[in-house]
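Supplied in structure tokens, the structure appears directly below.
The complex is shown incomplete by one protein chain, all other protein chains being positioned as in the whole.
After this line comes chain A, so read on.
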Amino acid sequence: MTGGVRLARLAPPLTLLILLGPLAFGLAGTALPALGYLPELGGTEFTTAHFSALAEVPGITRSAVLSILIGLVTTLVSLGAVAGFVASDLGTCGFARMRRMISPLLSVPHAAAAFGLAFLIAPSGMLMRLVSPWLTGYDQPPDVLIVNDPLALSMMAGLIVKEIPFLFLVTLAALPQTRHVETMRLGRSLGYGRIASFVFLLWPPLYRQIRLAVFAVVAYATSVVDVALILGPHLPATLPVRLIDWMNDPDLETRFLASAGAILQLGVTLTALLAWVGLERIGAAMVGRARNCGHRMQRDRIVRAGARMVMIASAAIVFGGIAVLALWSVSGLWQFPDALPANFSLRSWMQALPRMSGPLATTLAVAGLSTLIALVLTILCLEREYETGRGRGGGALLLIYLPLIVPQISFMFGLQVLSIWLGVDASFPALVLAHLVFVLPYVFLSLSDPWRAHDRRHDLIAAGLGMSRTRTLIRIRMPMLTRAILTAAAVGFSVSVGQYLPTVLIGAGRLTTVTTEAVALAAGGNRRVIGVYAFMQTLLPFLAFAIATGLPGLVFRNRRGLRV
């Protein structure tokens, strides 16, 4: 076992460079203007004036507090639903069904799900149309504020239905590393209810493994732009939406304010994360007390039913929303309160399809390449970790998750200036690199747990048969982990497909993807066109997940042991 896989030695430093380089330069490029330094706009002296100006902006405190609350509530509800569902249904048929449903759910982009939700629940939306006028008596939609409500309830709902599949997938990946079957059996045999067995025994080790993913959810929800634009409150909007407005302001001086705001966003996200750590402590203390009280909580049916309902409802909302958008994409005139369009037309598709081939090619190329690079780096990093025996937790590789936790807005503008300065903006390699910054952490997140759970004895046997480390990696380990690798690839692919901000800023509008086209067209608010693009945006990751699920069965049809 000497030498190891040679390339693996280089992988961790290279990975960190690829991820942290853009992050560091991007943050610097944002921080300098925030402090008043941007010579081209006349800012040559350092000053805190822009932060003072930021503090004077009407409603800025409310925007910031709202963003923090959205991050915490969204994470709490979606994590609670996933935990409750796993606790109550682990091992049942329903669990297996939900497991199969998870990839299509994950492949729906946030913006598409948000549009779907908005059209379901709006006063003139699908649900109201189904019961009007025969039940409600409404010939005109009632003037009530549901979407864009000041408390951001609809926005939180939109985020929750999309974070549930993500957290569920992460939990599924972590489960095999706990002895969940035995643990639950032990709890049940001592007379504890399902929820109690889960919370007292299985949750602590499980949560430790998914903690980083939960942090990523907190950070994402505090800094999301597209969902907030569609579902979020208007007066005032959440902080990230106001940042985008300032960056887009024709008065270029507003850039300073936007940069100061981007730094505030960093603070908002950090505050939400700290608050979350506080909540973790409180939660742990509460679980400890409940455990020590000796209650077995056998009558947990209501909690279980509740968790199951949230899970099913979230799936139904996402699927229902996409179905309704698909209907819009082929609808002619469709007025309230008609439950169905008056006529159908393929006009939107006929107009959109010919124009989609270029963006589609770019989408596939960027997603394919960035996923491939991410996979290679991840596998080599994990191999290196395995060789050196340095496990999870302590290593510098934790830094891999930084791009998921630092808000995109806070470093993307700085990165854009840097890429122009280097003359690599609007170039294909720069775009792949920008996507890689976000694809790599997710691929790492998806692959590292199954990789670490792999039984080392296979490698020992291979070594005993005289195989080198490289050969063992390629001939034994990778085939046995094919399903995990393909799933990680599908996750990476869908992350790349969904990237908006990096594509717009680094692609400089010349390299467009299905997602940037969708958002540009969404500005026109035309539901038919949004339907077409949302459908395509969903289809690509869906195909990737379908391949990830179907391919292993096909490749290994003559190896029973590798089938699942």
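Note that in this section contacts are C-beta pairs under 8 Å (C-beta built on N, C-alpha and C of every residue); 3 or more make two chains touch, one makes a residue touch a chain; residues count from 1.
The working rule: contacts and distances are computed from a predicted model.
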### Query
What name does the UniProt record list for the absent chain among "Hydrogenase formation protein HypD", "Response regulator", "UvrB/uvrC motif protein" or "ABC transporter substrate-binding protein"?
"ABC transporter substrate-binding protein"
### Touch with the omitted chain, as defined above, among A:V161, A:V519 or A:A548
A:V519
## Note on the structure
Cross-chain touch to the chain not pictured, restricted to A:E163, A:D425 or A:D449, is A:D425
### Query
Of the residues listed, A:M98, A:M247 or A:L433, which one is in contact with the missing chain?
A:M247
## Note on the structure
Those residues of chain A that touch the unshown chain are 38-41, 58-59, 62, 123-124, 139-141, 143-145, 147-150, 233-236, 245, 247-252, 255, 331-337, 343, 345, 347-348, 351-352, 355, 358, 361-362, 364-365, 416-417, 420-421, 423, 425-428, 504, 508-512, 516-517, 519-529
